[in-house]
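Only a single protein chain was left out; the remaining protein chains are all shown in position.
After this line comes chain A, so read on.
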Amino acid sequence: MELFRDIKKNVDLYLLALPGLLFLVLFAYVPMSGHLLAFKQYRLADGIWGSPWTGLDNFKFFFGGPDWLKVTLNTLFLNGLFIVASLLVSAVMAVLLNEMKNRFFKKMAQSVIFLPYFISWLVVSLMVFAFLNSEDGMLNKAFESFGWSPIPWFQTKEVWPAILTFIYVWKFAGYYSIIFLAAITGISSEYYEAAQIDGATRFKQIIYITLPLIRPVAIVLALLGVGRIFYGDFGMIYGIIGDNGILFPTTDVIDTYSFRALRQLGNFSMSAAVILYQSVMGLICILLFNGLIRKVDKDSSLF
């Protein structure tokens, strides 16, 4: 009842929200019914409703195999590294950019760090290969000229979480730093003026004014990242690692694992089962994380 009264009072505001709400319903809520497929043996000819129920059969290939725990942990670990590293680096970059006085140089630097965001993963993967391969890779050539022995990167699984994190940060830190920069520009200059009068150095101003004031943005970005923590970045990992089985122990994530399992079978239901697993785990994760933030800082939590 209260809702109706509220709508009546703010008709134009609700009208304004209507397209967005419709979009959400159509593209986020309606497709959720597709999760039903996970419990059915889906046959195209019979449709979603006509296909027979199969209980938990579709989950067997994933949970029955020896690797499901490993790939789940890999997904969590890699995404955790990505989120933490990219937020840290981009926050620092935003602060540094903000401190630049020369406008021309500032714009230039901003464009240059933003540029990798537009490079497709396929191109990135070719660049990575050109850098790291052991026949004529740039890095190994450089090692040789220093007199060090070359490292067979593509046969060394331990180094890949670090390499992938580096690539992720290189690609996305510029993008996130723009968001932070926008938050920093929004900070009222009165704070800084007051601090200067009190004799605070630039460094102190950053520590006590800039960073605390962009904390909410950092938390929102982290929460958004955590919501998708069970989804591996397929384009990235498959593009760079491909089918190189030697690197799987440290780089195989849920998405690449199920892709390899199902690419020849074309089985809708089994893929739906994996997606349901990722969604449910993502939901649990975001609830936990949000609860944690509510405890620490109630105002920054999402809900």
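We adopt the following convention: contacts are C-beta pairs under 8 Å (C-beta built on N, C-alpha and C of every residue); 3 or more make two chains touch, one makes a residue touch a chain; residues count from 1.
Here, contacts and distances are computed from a predicted model.
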Out of "RNA polymerase sigma-70 factor, ECF subfamily", "Extracellular solute-binding protein", "Aldehyde dehydrogenase" or "NADH-quinone oxidoreductase subunit B", which one is the UniProt protein name for the chain not included here?
"Extracellular solute-binding protein"
Have a look at A:Asn10, A:Ser111, A:Gln196 or A:Asn244 and name the one touching the chain we're not showing.
A:Asn244
For the chain that's not shown, point to the residue among A:Thr75, A:Ser90, A:Ser125 or A:Ser177 touching it.
A:Ser125
Provide the residue numbers of chain A that touch the chain removed from this figure.
43-45, 57, 60-61, 64-67, 125-126, 129, 133-136, 152, 154-155, 241-246, 248, 252, 257, 260-267, 270
